[in-house]
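Every protein chain except one is present and positioned as in the full complex.
Order as written gives the chain letters A, B, C, D and E; numbering starts at 1 within each chain.
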């Protein structure tokens, strides 16, 4: 009889809390979005599953000794997992389009305006009663505008781990929503004539230039912004392995085994941060709001920068590609291509958009470094 | 001269102990069984090698700072490695046969009788002078009847780490011995006519059902048996990655890289627990005895349950497939198929046996959760 | 204004030190050698990159909490990474050539003279003012003569971690320089007639012998030299997985995923030890000098041993293959082949040189065990 | 001792009961699931589509099939060859 | 509060400035880099060399090309076959 009581006491039903239930529904919702709507499934499926697991009462998977806790404390709190993902992303990134047209870096810079404007916005939200963001939290939220998952996770693990779950969910959700969020802004800020601009074909880039590029970025980082060195350094390491051509087996391991395994672990560990106490707050609403704000502002800033460049320079660029400066590789570049085709059936912008797209990755890593330096 | 003395003092011959020697022979025996008799080589080869390494005097590979100790403390004591293996197994498991015929779950339930009867048996062994099992130890031993390696390793790492080596060796050895242990019991409990029963072909199962199944199992676990959530949760996560179809690269990484690497580490770390002090005891004899007992009882219970179901229901099932309910995937299902063919050359039971076979995996994970709740 | 000051204070320019700058140049030099001159790129590219990253001021990547520190403390200080590499190397090594002609083991033994003579040489360098090597440091330096990267890294992580960076760089650099360092010595010590000696074709070796060989080595290690058990044990484990034929998927994982991933981590972590304080010392000059000395002496000893064996035995061997006894697999064997072809266009020595080559790996692991026993 | 026995016996009963309750509930749930998510008939067509492809090797003597198969062989082989040459070229570069 | 606001505003300005400085410097550096390391014209030849190979499947009827392609196909296939047999043999041994 006592045994049955014990058994009953260890059922989930007996110790169900409303908050945990809601969070499990949130986890299932993320899984639904990942599977049915293909919302960044590589991350949102593990995150959603981690969210369900962490909220199962009595299982203690996110308490000391639990498997999710082990993954979080050894891989996320130390920054190891997001940096390894960034290493793999570096090994997967081809900078040819950017090297062929380095002015694209300006678009990647402009699109980071979303980050810094959101920083101010987050602090402004403090005027709303019940919301209280420190400058560290505001910085971690603002980086959502960087549209780069590992950067966002790394920065919030360093500046505001208590918000990490919400920030990661917001970052990946908005990256998945790029095809919905960006087009209206892109059309609003451009004329049909501008959208029809065809761009000149890109010159090929020498192998030597592609090898020296990551080293050059690294040296610039070392001289100007050492706080960005972990992110940019690992990224450049991956890219150098790729381009050097002498460590093919390591480069392939970084692009496949490493990134796949770490993605599984990172997703589960990040999902495990989605507990009722930390997620079901007014702050989370603020984060979701600010994230959308950041994405839209970054898109607008990229497009407007492209228009500004057309005023100054003779070689015209299609302002649509400015929107790819937020990164969200390669989704944003695809959206640009699609909008270009809408304007003119023969206007293929994909390759041209890859330049600002990868520039945006560097841009948001630089912005993260600055936030670590100034708000850290 | 002194140098030579030092050198002599550091030879293994000089510090040989009888116990270590016996354990090295045990390790070599496991390696022999793995290579020559193909006894679950993926696990027993690393376990055997780990057993040899851990017993080399003066090498200290299983002491603080040693490589086997590092693997054990970071991966086995935390439960991480068996859970990751379970994740990979989930990604490799196809539940179609079970979904096409869900009554098979009852066979997977019945076969767990081996576990619980063995629990009583282990406590009964306390009557033998010199044997003394606590209820935690009895539970860890009983789970050998689950015929599922990672489950057994996980449970004993949580309840009775001091018995982990012996329990893992017993579990994998008996799983390898399934083709020897099961057939006599199966034949004893069935008539030739029963063994000749042909089963109706399985209906195909929709993709949606296969996707929703792991989520359904997870929710049931959350509601009824949260203590089983680490095991069942990781298993369902792997299975969801497999079936969802949207994270193919993660699913493949879980089935290959992850499971292979973790198997190497887990095997070495488990083997390292096979020291003279913990293995050359009367308890180990008890464990080996009880393990065989558990396997045989589980097999019998599965077969008898199938016969009982035939009494109640009209759609006949071949009672042989009940034996597959102990899990030991896919060996037990193959044994069923073989016995079916022995009775009737045209009676192919493999696909039908896969249902109770995977049901047995769930069943023993459920049993592990109950043991954690009641004896933990 | 204050913000700008803070930002300036966090630039690398503001906190540049001369030592860090030199070390970054050293790192870039290693990367240059790896990419342009193919100097052991699999290790020297990550090591060079790690050296750059660790010397970026303010980034703190090698301080507690930094990613390089995390990799070093969990994987190198514990000996885990070099041992896992050795496991993978074991899985990649084919001992057929050695088993077909076991006398080749003597060449692998003789070539270790480089190690022990360098030990004396390192202690002798203490006579130079400003240089002060302990016996542990001397032993760690001497192992460079083993021409085996993981062995050198493992031994110095155990005996002299403060010299690890310099020792690893020296070891891999000289391994890359084998085609430059060895030929003059080989020609100096042999006559053209000797170099023209053709060797009899190797007999095939049975699968059973190839399976039993790693176990035999392991047992000999256990009896005679337990301090070498971590290195030789992991190596033999890899080789047994390879030859047993029953754990193909584990063997392939060890040869690919495991070795690739660990190489990335190990390289970065070793490179992170290349800080100004530990590298820009007179000691480093001594290490580079002694390393070259060790390589040359080992080569000479191998060649002379082969000549000695020709005096004693009737079945002639080409003394060039003695040079392969230093290991540096497979570079040294290729150099032997090339020198053989130079002497006689039809004299293919590659397969014959593989015997002493893999014997050299065992030889230096044995030497490492002896140094751990006597100088540890 | 007999207390431990009684406890263990109770665990056995509760345990077997628990396992059965869990898996019986799952049985009903799966029944419901497969009823709500039936397999659409399409896959049968899918199997049909695959069948001729599977038979190709057997009818390799018949002209059309073998021609197609040869083309496929050639295409694959040339791609392989080009890849091999391409990556070799990469490394020589 | 307004202090925090002012600080944040300053971070915004310094941040956007920093991002632009970094990436503008990088723009010039890349310009310099691509000027110093121009793409050699060789790749055009490389593309030419590749073109006929790419067309091979289309001209499979033309004699020479198809013969070469067939030879390649046969070579690859036989190698594959031998590998497969070889590894199977290994496991049966």
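Going forward, contacts are C-beta pairs under 8 Å (C-beta built on N, C-alpha and C of every residue); 3 or more make two chains touch, one makes a residue touch a chain.
In this text the structure is predicted, and so the values were computed from the model without any measurement.
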Selected residue (touches chain absent from view) among C:39, C:213 or C:237: C:213
Omitted-chain contact residue, chosen from C:58, C:92 or C:123: C:123
Touching residue (missing chain; options C:7, C:30, C:99 or C:181): C:99
Touch residues of subunit B, complete complex, unshown partner: 2-4, 7, 207, 245, 248
Missing-chain contacts mapped onto subunit C: 98-100, 102-103, 105-106, 108-109, 112-113, 115-117, 119-120, 123-124, 126, 135, 138, 203-206, 208-209, 212-213, 216-217, 220, 224-225, 359, 362-363, 366-367, 370-371, 374-375
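The definition used in the following text is that only the chains that are shown with their structure count from here on.
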Pair joined by more contacting C-beta pairs (A-E or C-E): A-E
Same-residue or different-residue interface between subunit A and subunit B, half as cut-off: different
Superposing rotation of subunit B relative to subunit C, computed on C-alpha atoms, to nearest 5°: 120
Farthest chain (mean CA position) relative to subunit C: D
Distance from the mean Cα position of subunit D to that of subunit B, given in whole angstrom: 23
Intercentroid distance (Cα basis), subunit E paired with subunit D, Å: 32
Distance between chain centroids, defined by C-alpha means - subunit C, subunit D (Å): 45
Junction residues of subunit B, two or more chains touched: 224-225, 257, 370, 374
Set of subunit E residues in contact with two or more other chains: 7, 11, 14, 18
